[in-house]
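Of the protein chains in this complex, all but one are displayed in their positions.
Up next is subunit A:
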Amino acid sequence: TCLSKGDGFHYPPCHMLNLSGFRILIDCPLDLLALTIFSPLPCDVGIEAYGQNDQNPIQKKQKLERQMTPDDLVCAEPWYKTVKALHLWEASLIDIVLISNPMGLLGLPFLTQHPRFCAKIYMTEATAKIGQLMMEDLVSMHMEFKRFHGPEDSSFPCWTKNLDGEEVPGVLKNLVFGENGDDLGSWMRLYSLDDVKSCMKKVQAVKFSEEVCYNGTLIIKALSSGLDIGACNWLINGPNGSLSYVSDSIFVSHHSKFFDFHGLKGTDVMIYSGFSCLQTAEMTENDCISTMRYIHIRPSFYKDERLAASLLDNEESLGELEKLAFVCSCAAESADAGGSTLITITRVGIVLQLLELMSDSIESSSLKVPIFVISSVAEELLAYTNTIPEWLCEQRQEKLISGEPSFGHLKFIKDKKIHLFPAIHSPNLIYKVKYNYYLRLWQNRTSWQEPCIVFAPHWSLRLGPSVQLLQRWRGDPRSLLVLEDGISSGLGLLPFRPISMKILQCSFLSGIRLQKLPTLLSLLQPKIVLVPDVINQRINLSTMKTKSILSYSENKTLSVGRIAENADVEIMAELATKLSWKKLRQRENFGVARLKGDFVMENGKQRLVSGLDQEESSGKARTLRHWGSVAPETLLESLVKMSVTGSIEHRRDENGAEGKSIIYITDPSGGMIETSEMGTTIITDDETLASKIFQAIDGILDGI
């Protein structure tokens, strides 16, 4: 009953399920890493910027040495890469969309734009709110590009033409066209703010553990996954069994609500889609998994921090908090040295924790470093996060009880330690908009002050204020750039080279570690587990107690058979008491009854309720179906009791075996009865005689 489709892991996986006839899409992300093929706003080239498009081919010819240069990047209004295989689906055939975290929401407007799209969309309230803010932010950052490149007319991306050439580096090509060269179709232009709004209007927001019923058949429930505020796993209960979808989860979180084990226990099918555990697994093979009981499952976090200049990879299992503290201390260090810090992380929970820690540590030290949060939605986001205690972890809920705000930033904003700005050129944050960095027209007129610590999107280093700031500080060896893992390895930093800033790459835990998976499975005890094939190759799960483990792979449909043999039907007690039971003569153990009622589907349960037309109940009903066989002698005997007389004649068929027997009825009127193994036929034109005979047969045979 299950059909699933997995997609890459840098952005959350995307699945399509087919469950009891309903098509369910889980998550609809955007591959924002692919953005790196575009060049950021051309600031370096200053006035020449507008002419850059024309120069590109000439320059490229000179670069036969295949060295990637910033100029290789596409200089155009960026398009966005969506999930490729999703376009193969007819949007109108999707019945339900489940969004498990804000990142998985980013691609949704592309889908809802579709005129025939009519699915129900479910997500948690916090996911909806945070996701909406992220989309709005994305759109507003994108506006800068739009203003720069001017309106684009053609519906076909002209930038792809330039990429077809021989001299284009392979990395780029791969990103654009995919390995098989068929990815081009997944590139889309960004949606507009209106699209976001109309998309969000279609969303039905739910709370954790709220049961929503789709079409009376499926009961859908969101359970906290701990990954981020509002992120969830899904539990779907249908008449044919239960299914759980476990996405990337974190067992113990310092901001969002913990992973909810109890709800996920004992489902029929569990789809595990934690791809991010693969990345983590590579680095921490030295960890041993001890026999942990679930209450005590404390994930040991891993840490992979590279300071490009000095520190080499150091593999350590440190707590997430230590990692954050480390980031803080690095920032403080560089501030001490007179450099600024740019933090491009956009994961809401982590930003909030960092903000809190950072301002705490700055307050305790003697440093006077302002913190800036530059984002079009910063104010709204930070205000929102302090009004959602229900979605946070227990420690933060305790704060509510004691009357403190859930996150510490409120106080600091009031004390003017943290400053919020919608954009880098906000009137208060002085900055000349002319893209003329060389003139360094930064003015220290109002609040802007260096060194400072800036939180700015976007993590792809292509959009938003982070670009300008990076341009500004990249030459400063005292400054620090804090990145999310995976950016610098690719094209991310290319346009900013040469770069002498210190770079701190931190990857925060973003899923269940591979070693934890067996423990998790033995705890949840699903009957069938579906895991991505890559995981199945990596880890031996066959020792598990669960009944079966199936692996699925990208773009391939996997069918999972029915688990429950027969579906349950509930019969209303009022109806059940009205039934007229018959005990079978041949088999003492059995009782049978005819059942008539209205069949309804309610709350995922099939029910029989007493219908309106309960016309002929018990007494009048006639036996319609018989089984067994009639011995002619016994039949005649009982007929005689009813004063019907006749004689028996046995007939053999051609093979000489016992065939038909015929009873000729002579009194009260003419008739005969043909009986064999297969059946009995009453032959007469006398209605009363026929019913008498029938009564006699009924007395001999079991029937209903």
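Here is the rule we use: a contact is a pair of C-beta atoms (placed from the backbone, for glycine too) under 8 Å apart; a residue touches a chain by one contact, two chains touch by 3 or more; residues count from 1.
In the analysis below, contacts and distances are computed from a predicted model.
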**Report entry** Omitted chain (choose from "Bile acid-CoA:amino acid N-acyltransferase", "Metallo-beta-lactamase domain-containing protein", "Sodium/potassium-transporting ATPase subunit alpha" or "glutathione transferase") - UniProt protein name
**Finding:** "Metallo-beta-lactamase domain-containing protein"
Requested in this report: Return the single residue from A:Cys118, A:Leu193, A:Val569 or A:Val640 that touches the missing chain.
Outcome: A:Val569
Report summary line: Touching the hidden chain, out of A:Met143, A:Val592 or A:Ile648, is A:Val592
**Report entry** Touch residues of subunit A, complete complex, unshown partner
**Finding:** 125, 206-211, 221, 262, 379-380, 383-384, 386-390, 397, 400-401, 403, 405-406, 565-573, 576, 579, 581, 584, 586-587, 589-599, 606-608, 611, 613, 622-630, 670-672, 674, 677-685, 687, 690-691, 694, 697, 701-702, 704
